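Take this structure first; my questions come after.
One chain of protein is taken out of this complex; the other chains stay put.
A and B are the chain letters, set down in written order, and residue numbers restart from 1 in every chain.
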Amino acid sequence: MHDGISLESLGVPTAVIVTTTFLHEARVQREALGMAGIVPVVIDHPLSSISEEEIRARATQALAQAIGVWQGKQPDPA
Amino acid sequence: MQPVYDPRGVVGAEKKAIAARVRSLDGLRLGILDNTKWNANKLLRELRDQLQAAHALAAVHYYRKESFSRFADPALVEKIRAENDIVVTAIGD
Partner (left out) sequence: MSAQLAAAPAPAASVPEGTDLVEWYYEHGYSDGLPVVPPTPAKVATMLEALGGEPQKVEARVPPRWGGLTREVLAINMAMAGCKPEYAPVVRAAMLALCEPAFNLNGVQATTHMACPLLVVNGPIAGKIGMNAGCNAFGSGNRANATIGRAIRLILLNVGGGWPGDLDKSTLGHPGKYTYAVAENEALGLLAPYHVEKGFKAEDSTVFVMAAEPPHSVTNHVANDPQGILDSICSAMSTIAHNNAVSSGHCAVVLGPEHATTIAKHGWKRHDIRNYLWMNSGNLFREIAFEHRYGKVYNRSLPVWYKRELDSRIPIVPSAENIHLFVIGGEAGRFSAFIPGWGHMSSPVLREIGGGAGPEQSGPRCVDGTCYL
């Protein structure tokens, strides 16, 4: 989150990918660092210890969200 | 009455706005920041391939953090800012 917030504050739209278990921390971090408007991209946990095929599926899961973040169309994850 | 105390301290950061959004990905330079956690690189490469297949990106730049747990070095952040229009980072897990 910290790096994504740094880049956003420098003017670069940034899609920060987190897994579901990290979403809570991501929300706390963005509040604490003063950028409540940054929207994370959320993929299923875990990312480590999964197969190549599952990684491909995670990438597909992230794709639409990332484009939505860059275009400002991605709603904040529930 | 008895006094009670709050041990938490205040969280106070100046509010920062996010960057302006983009309309289309075509012609943009994409930066990829890999924090080197397990499989972040595979995820990001897959995502890059899927993005390049669907959009006419002007360029793709790949960066790796020195340590997955530390914040990125300010010099690296500045380099990424200078060389890209949009960025994707992974992975927070």
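Rule of thumb we're sticking to: contacts are C-beta pairs under 8 Å (C-beta built on N, C-alpha and C of every residue); 3 or more make two chains touch, one makes a residue touch a chain.
Not measured: the values here are computed from a predicted model.
Residue in contact with the omitted chain (choice from B:13, B:54 or B:82): B:13. Of the candidate positions B:1, B:20 or B:53, contact with the unshown chain belongs to B:1.
Mapped onto subunit A, the interface with the missing chain covers residues 2, 21, 24-25, 28-29, 32-33.
One chain is missing from the display, and on subunit B it is touched by residues 1-13, 36, 67-71.
Assume only the chains that are shown with their structure count from here on.
Interface residues of subunit B facing subunit A in the complex, by the touch rule stated above, are 11, 13-23, 25, 31, 33, 35, 37-40, 42-43, 46-47, 50-51, 65, 71-72, 77-78, 80-81, 84-93.
Put simply, subunit A touches subunit B in their complex at residues 1-19, 21-22, 25-26, 31-38, 40-41, 43, 45-50, 52, 55-56, 58-60, 62-63, 66-67, 70-72.
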